[in-house]
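One structure follows; several queries about it will come next.
With one protein chain withheld, the remaining protein chains of the complex are depicted in position.
Moving on, here comes chain A:
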Amino acid sequence: MVRDLIFEIGVEEIPAAYMPKALEDFKNNALESLNKARLHYEEVKSLGTPRRLTLYVKGLRERQEDAVIESRGPKKAAAFDQEGRPTRALEGFARSQNINVEDIEVREVNGVEYVFAVKTEKGRETSEVLPSLLYELVKAFSFPKSMRWGGYSFRFARPIRWLLALYGEEKIVFNLENITSSNYTYGHRFLSPGRLEVKNAGDYFKVLENNYVIIDQERRKELIWQQIEKVASELGGRPLKDEDLLDEINYLVEYPTAFAGSFSSSYLEVPKEVLTTTMIENQRYVPVFDREGRLMPVFIGVRNGTGEFIDIVRAGNERVLKARLEDALFFWKEDLKQPLDKMAEKLGHILFHERLGSVMDKVKRITNIALFIGEKYRLSHGEKIRRAAYLCKADLVSNMVYEFPELQGIMGRYYALNHGEDEEVSQAIFEHYLPRFAGDELPGTETGTVLSLAEKIDNLTGFFAMGIKPSGSQDPYALRRQAMGIVNIVLDKGIKMDLYAVLEKAYQEVLPFRPERGKEETREEVLEFILQRMRGIMLEEGISYDVVDAVLACPSGDLVDIMNRAQILKDFRGDALFTPLMTVFNRCYNLSKKWESPEVDTDVLQDETEKVLYLKYEEVKDEVERAIDKGDYRMALVRIAGLQSYVDDFFNAVMVMVEDEKLKAARLGILKSIVKLCNKIADFSKIVE
């Protein structure tokens, strides 16, 4: 027989951001404990609103499955004496297992016979198992921040105020601090005062629905979006679809009602990013755009409640937004009063990091690194780079960015354009922060590209040089994201940049700040850190592990080159010449593994095949190097594969490991030379054939 289980943890409003993970954990923890307790079920779901976390187990069997418990005792030889009578050891074991000696079974384990106590543990009633199981589930939650309340010692995201546990019609009763679980729940905080009795698990959803709670987060979210779309279309516009915002709204309400509000179009003179940020970040409103994609002077809010008295709610929200926009307009006008380069002068007062000086110091470092990259790799122009670098952080002293830090770069671009800065310079100010998150746009202009690289390389070098590195989940300066940004930009733009040289330049720039770590160490660590991201990107591109390992085993500061090698090697796998290539490499590699020198004394060579092989090698070497210079790794691989017949002839004709040390050295030298040539492309010993 089965029944449904409803377990609701009633709480004071849990932070919206905690909810998705909390619900996922709730379900997974429940699955794990039910399985462990041998309780069978049809389905497990977790549901939630800001005020409740609910577990719904459909078709939960009324009894645990019986368990067969086998315990191993002493060896058979020790359990019975020569006459086959039980020894003391066996009697003791049987006693400890609480079974009769006659019921002992003998089984073989790895060729040795042991006695076993095999018992069947009768499954218990589910309703007996549930109290402690549910209690443990409450304890198992973990939140980014948890708290205590009143005089209790239990910790949770916010105080727990009630527990409802119903197994069919049966209450599952247990205590948590001062709370005893029962069959009572609560509806919407204001629309349904007082506690509500739930007669059986099946009624739960209906009781909540009747009391203004939509418990199913998916359904609620869908409903919110439908309402928003409807309100937007009535306004003649389209709502901004921002998943994060929608998720947050979803976990701020139990019973959503979307409503429209408006603000004076005079505020539209403020940049739209400022308006939408105010709406989204401060008020959790959804901005609306017209058919031409222009921001409309309206917003959509979502109330926690019904449409009753919605005009009062609208008026209140409009007033709040107006005050906020008034502030924004004030900041915008104030900021426009001073040109961006005047703001830049103040950056000396803002600390970048206690070990790495002020933002002004940082700007100087970025300028020099960017100029170096620009000049060396012929990107943008010195003048533009210098100007953009000088201005790129200036908006940090503006009123607007002080109020809305996430608008850094965006405001800088507006202020620059407003004061007649060059178009590309202005754009580069915005672009030097790109990409800001995974999947974000990359810089479009050359100046922006150079500046963005310089910004990220300075961050990585600066922090690594001071011994500040990400570890585990700790990455306060988002260095992983920045390394990823470097890789994405370099690959996307195909910039043939030597990171060794750029990192050396960046380290020089950090030198006046007295780094903790030496140049070589810092450079190696940063490069390795960047190559780690590179590795991830190559795997995502569908390049197999062994090819990635093979290519990265021959490191380079040129990410484009690394990618190129990997792609070509990946494709070459399907080529008819792949087997000959691997034969050449493997035969040479296997014998010369422990040999260091590629030196070949041609005078001691005796056999025709070895002379020919060496000759051919030298020919091929030149061709391979020319091909590599052109980035034509396919040609290089083809040429190496072409050595196969000569290698085979060589091995058929001669013994490498001969007594004559000089001859042996020369022969190993040939093999080593070929291996080294291969290694210019990849370490083929990592390839899994």
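The rule is simple: contacts are C-beta pairs under 8 Å (C-beta built on N, C-alpha and C of every residue); 3 or more make two chains touch, one makes a residue touch a chain; residues count from 1.
We adopt the following convention: contacts and distances are computed from a predicted model.
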item: Choices "2-hydroxyacyl-CoA dehydratase", "Glycine--tRNA ligase alpha subunit", "Rod shape-determining protein MreD" or "Cytochrome c biogenesis protein ResB" - which one is the UniProt name of the chain not shown; value: "Glycine--tRNA ligase alpha subunit"
item: Touching residue (missing chain; options A:Val106, A:Ala323, A:Ala553 or A:Val658); value: A:Ala323
item: Residue in contact with the excluded chain [from A:Ala17, A:Val207 or A:Val560]; value: A:Ala17
item: Sole contact to the chain not displayed, among A:Gly187, A:Gly301, A:Gly412 or A:Gly462; value: A:Gly301
item: Touch criterion as defined above, residue of A:Val2, A:Leu252 or A:Leu268 at the omitted chain; value: A:Leu252
item: Given A:Lys206, A:His349 or A:Lys676, the one touching the chain that is not displayed; value: A:His349
item: Touch residues of chain A, complete complex, unshown partner; value: 12-13, 15-17, 50, 145, 147-151, 158-159, 161, 178, 189-191, 252-253, 283, 301, 303-305, 308-309, 312-313, 315-317, 319-323, 326-327, 330, 349-351, 354, 358
